[in-house]
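One chain of protein is taken out of this complex; the other chains stay put.
Read from first to last, the chains carry the letters A, B and C; within each, the first residue is number 1.
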């Protein structure tokens, strides 16, 4: 019953991906192109492998949208897998259509393969990896696209940038990010061009060694009004909800809010953001944003900033030792087609998850079944806030 | 309707704290002493202020437990505030009993004060800070105590240790933590005694400057069976759920799973845990635990490890600038009684949150309304796993 | 994370009952007396047994309320069991304090005793019946009292009346109910005084035979704005949510919305409510309310009407056959102190559940963290509705 409830379904080499989103306000202008832009952005980035070229993801609305406008009923989206005809004899839901019965019994370190097989009693590990694959993030991006469309009506914009690839760090003021356009065509979405060059060199070097690399991306939301989330209960705190959303992205192993990792090491006098008041705008403000826009689990009107740390992709060209689940014999994981770096894409998926969390919190605070009702409620609150 | 659903209530200077936990299996041996031990551990640690001495928290079971055994019905716990008689004229629920009507109008940077006041339309910021206070973690510790009691029946143990205070880092193998006993009486819960000495010196130095410090703690669960959590949906991934649980702790601004922050900087060949098989134990195992016990959002049988980064306490003895919400005049935040370092306590609260997440996942996987039914189900699964 | 989430805890002869409600808007005036009125109303009614005289329930706010106003944080309530001192040696949570170890092994037909014992592996059926008892509805009434307090701010009022006791039916226009005051002091809360007299005679007659009786009550909410609930998803339909809330009341076995049972038997031309428009009020209206205020799972502005059918109380003075769970020997259930009719009380509890469902739907539609924000949002919607 919460608003902006969503679910995804779909295997990496199945027919396609389904995403259903409930509770989107009626009257929201919504077309496939609004969502497709993020599906395309997700597929870019230096260091991506061959599949990104096969796919060119596009969403089809199956329900919940009519004539370019959301109806208020659940929105069903479909992203067809372009490569399905080559996989149907392996992946078909119909027993008779599955003519290729080879099983995967060799779990890859760093993947869900082994634990997923054990948990779900799958002797064919393909039954795990097809769903555990980061392919699922295409569906999340589509959901995020709807969330962004909604937030855009309230002038909330979400950006991402790459801050680190392997050991190469960039010098970036994440609070100054104001546009995606300038990065969308850059190789690594990194505002520090000198660092970006070194990052590409590092990726090349790893690739030559058959190795992969991880990194850190920043996700930033601007224009978020103060008052989303709540300090009153652990599961209503917005920082916790952002942390779950980000950590649930495939291969993400660390999340911080604002300068979270850095402020753990500095004294309190350098860790917080002093409060000022602007008489002209009738608004409280800060000159710094160490807190990443969140105090007590509630947005404070500054940009909401999350940093996400991605481990290197575990589909290694350079193999690691593992054990066959049938024979219990050791083996060396075989070479597979793979991306060598997906940090820019992780940032795009991070944007989607940030948008989803904020849209959910927005609907919780402001209610409203139609876009016009939401706007009336939000406008009333912002007017009130100016007089607080 | 999920199992191990819980809620806390209570203000920092109110009558006390309430915690209600639903879905605990019937037949679980449960006494106040099981919970009180963590309440006491939370109150320890070098750098705590005066209040920890006033309080000596103890839980009273109000419902759900009879003769030292859980009934299967919701468990209600009560932690009385020892200091209530001194606060009743300010905090009483009865209008007539509130004789002290002074209001707090000066928000502290780094707290929920300002945004909470705005969100909930409180002109008296005490109405915010009373609930936003870390006092609430005493109730979480009580809930965590029940979770630990349950997990203990399945030989799952949870530990914490301090890894960093301000800039002082310790050299600790978090995967080797096997006991809380040896740290519970140490000043900072740090296994590296040399580093602990430097940490205390750093705390002293900050205190002399009227300043505070943050740091990093590790939370580790041992004995967790493989297969908790799921790779199949974003909100069933256990890493995301742990991240939310940890980030929701007051003053926590960063979370990583295993060596999450470090592996972002190393090549893929050094970031994963190779898989081996032990014929004698009939079990898959790893020699490393970079993944922190979680692959694809599912436990893999290795210790589950989370690192949490805490910002310095924001109740500064050394003041920061802020603005009075009534007059809109700037002021310098007044001196308050305060802890100067609470990282060891954060680790204890982290233990509670880890226990809660694991107990929830345990009940989701294994079901069972009574402890004996749970044990039958778990034993069946472990026997199956040995034959996988 | 939904608003107006609530939980109760407590055994019938335990220390008392706990209820925690989350998401109540800050600024709501709220005092114990607002809640106690319904606790008292629940205890009345012709045919109640001895316990109602022992108890005189009153609520104490333990958290979430300060100086007669809700803080926006979770509200914890406590209803002490007056009789606890007589039960502590049987029901204490502390093992040493339980000196009376007799066990109940004789399940009563019509109660949870047997299935609860089996489900939770309790050999002492007291561990089941203490929680299954309708005593729990005192806590629900307290939660409902808060919901009513909130709805009252929006001029929504909730009433109940008894329509049937055993076979004796009253002639009542449920849509005309406009006040509880006139029934609160009547023996059976029945507006049809002639029928009420026959009902009392029937109760007397059953009591003389050592028997009990059930009946039907109506629960009616007036002043509900159109647009609560939703037709878009099965679990957002308000009729379904009301049905669950009502059927979950102890001993309720049937629920209808409006003239639900009757309209199943009439032709469509007599089953619906024609739509008219009042130019003066600028409002659509109906002359009939067969639908009970709900079309498509959404409120339509007419009174929301639910009828609830209660089975006769199963704590029989006149015994039924059962089987001892230890010996497997048949026995005849022993005589116990009991109410012989609790239909009026069921109506009061039905009011509480109706209030809870409506308050939840209200918060979902209108959002708002403070009462003033809610009012601004509701007023905006009502103004919009007048121009629809």
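Simple rule for what comes next: a contact is a pair of C-beta atoms (placed from the backbone, for glycine too) under 8 Å apart; a residue touches a chain by one contact, two chains touch by 3 or more.
Please read these numbers as outputs of a predicted model, since none were measured by experiment.
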Options C:41, C:131, C:148 or C:376, residue touching the unrepresented chain: C:131
Touch criterion as defined above, residue of C:48, C:66 or C:111 at the omitted chain: C:111
Hidden-chain contact residue, picked from the options C:59, C:218 or C:310: C:310
Residue, one of C:304, C:325 or C:378, that touches the chain absent here: C:325
Chain A, residues in touch with the chain not shown (by the definition above): 5, 7-11, 14-18, 20, 22, 26-27, 31-32, 61-69, 71-76, 78, 91-95, 98, 119-122, 127, 130-131, 369-370, 372-373
Hidden partner interface residues of chain B, rising order: 1-3, 22, 72-74, 227, 230, 232-233, 235-236, 363-369, 372-373, 376-377, 380-381, 384
Contact set of chain C toward the excluded chain (per top definition): 7-8, 107, 109-119, 121, 128, 131-132, 140, 164, 166-167, 206, 209, 211-216, 226-227, 230-235, 237, 239-248, 250, 252-261, 263-269, 271-277, 279, 284, 286, 291-292, 295-301, 309-314, 316, 318, 320-323, 325, 328, 330, 365, 384-385, 388
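Quick note on the criterion: only the chains that are shown with their structure count from here on.
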Centre-most chain [mean C-alpha coordinates]: B
Separation of chain B from chain C, taking each centre as the mean of its C-alpha atoms, in whole Å: 37
Whole-Å separation of chain centres (CA-atom averages), chain A against chain C: 44
Contacts with 2+ other chains: residues of chain A: 227, 230, 232-233, 235, 365, 384
